[in-house]
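One chain of protein is taken out of this complex; the other chains stay put.
Right, chain A next:
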Amino acid sequence: MLKYLIKRILWMFPMLIGISLISFFIMHLAPGDVTSNESSFNPKASEESRQKLRELYNLDKPVMVQYGLWLKRIVKLDFGRSFSSHQRPVLWEEKDKNGNITKGLIQESLPITLLINLLGIFIIFSISIVLGTASAIKQNTWVDRSITLFVFVGFAIPGFWLALLLMYWTGVANQWLPISGLHSQGYLSLDLFSQTLDLLKHLVLPVFVSSLSGLAGISLYVRNGMLDVLHQDFITTARSKGLSEKRVIFVHALKNAILPLITIVGLSIPGLIGGSVIAESIFAIPGMGKLFYDSVLMRDFPVIMGILTIGSVLTLFGNLLADLGYAWADPRVRKGIIK
């Protein structure tokens, strides 16, 4: 087992280099660089000055050389500095000689995205398990059909449209919830409890809208897993032993039915750091999706590469964790009965 683990981890390195090489080249295939954004199309900004900027950012060098420079920094875990936002550190805060701290771009965007995604995943999984189990038990009844209809409508509804409707309904027409942003004006003067409450109020709509589309997939997984399990012999055995239906379903069946979810949880780990550009723009949340999107538009290469690198490391680790988690949860996998 340990040997397997070490082998898997060592394999990650060539994999990472491959991923970063491909991302780096694809990124450079798109025409333009940080000196050619729309606001620099200004007769006051001369071509010579822009050429000078390109040289200062090493953008005049061949792509291979630029990749080499990037690789040299990244092995020291130095993610570099952003081009477009005045040399801010990409990953983590830095202190200047006077002790002033400049926060990193990812450092500032990641916590809120993680919070929203974790809340989202928690809500998706808890609701989906309930909905999926319910529709499996009541298979082919109106309960099953209306749940399926509900999750598919949730999946199909355009998020931005629903978001705007809800913002209008809860924010303008009724003033129940704040419309956008993360904090109310002057929240810094509040105590910690009120600050948290204020933040949570701001998160209700973004989390709700981003969770709604996730219900369909997971609840169908649970439903199908449950149906599979319910038709197996050990359930019949359990029933024939005279166990209550409640115990049969919630103790014996559910445990087995949600096993495949471990894989899904593992695979969602890289997704935790990715935010939705549309949701973040509409709700004015400064998260990872907007950061990545803006960086692509601005051709801010260090930021793009920084986010991609962290994303690929997490993907590889997520896969590993899913495999390990499966082995831990399912004795059959552990003992090598099934792969």
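The criterion applied here is as follows: contacts are C-beta pairs under 8 Å (C-beta built on N, C-alpha and C of every residue); 3 or more make two chains touch, one makes a residue touch a chain; residues count from 1.
In this text, contacts and distances are computed from a predicted model.
UniProt records the chain missing from this view under the protein name "Peptide ABC transporter, periplasmic peptide-binding protein", selected from "Sulfite reductase", "Aminotransferase class I/II-fold pyridoxal phosphate-dependent enzyme", "Peptide ABC transporter, periplasmic peptide-binding protein" or "Predicted secreted hydrolase". Shown as candidates are A:S40, A:N58, A:T196 or A:Q232; the residue that touches the absent chain is A:S40.
Contact with the omitted chain, checked across A:I17, A:V63 or A:V130, is made by A:V130.
Listed residues A:Q87, A:T196 or A:T237: the one in touch with the omitted chain is A:Q87. The set of chain A residues touching the chain not shown comprises 30-33, 35-53, 56, 81, 84-87, 96, 98, 100, 102-103, 108-109, 127, 130, 133-135, 137-138, 143, 164, 167-168, 170-172, 174-190, 201, 204, 245-246, 280-286, 290, 297, 299.
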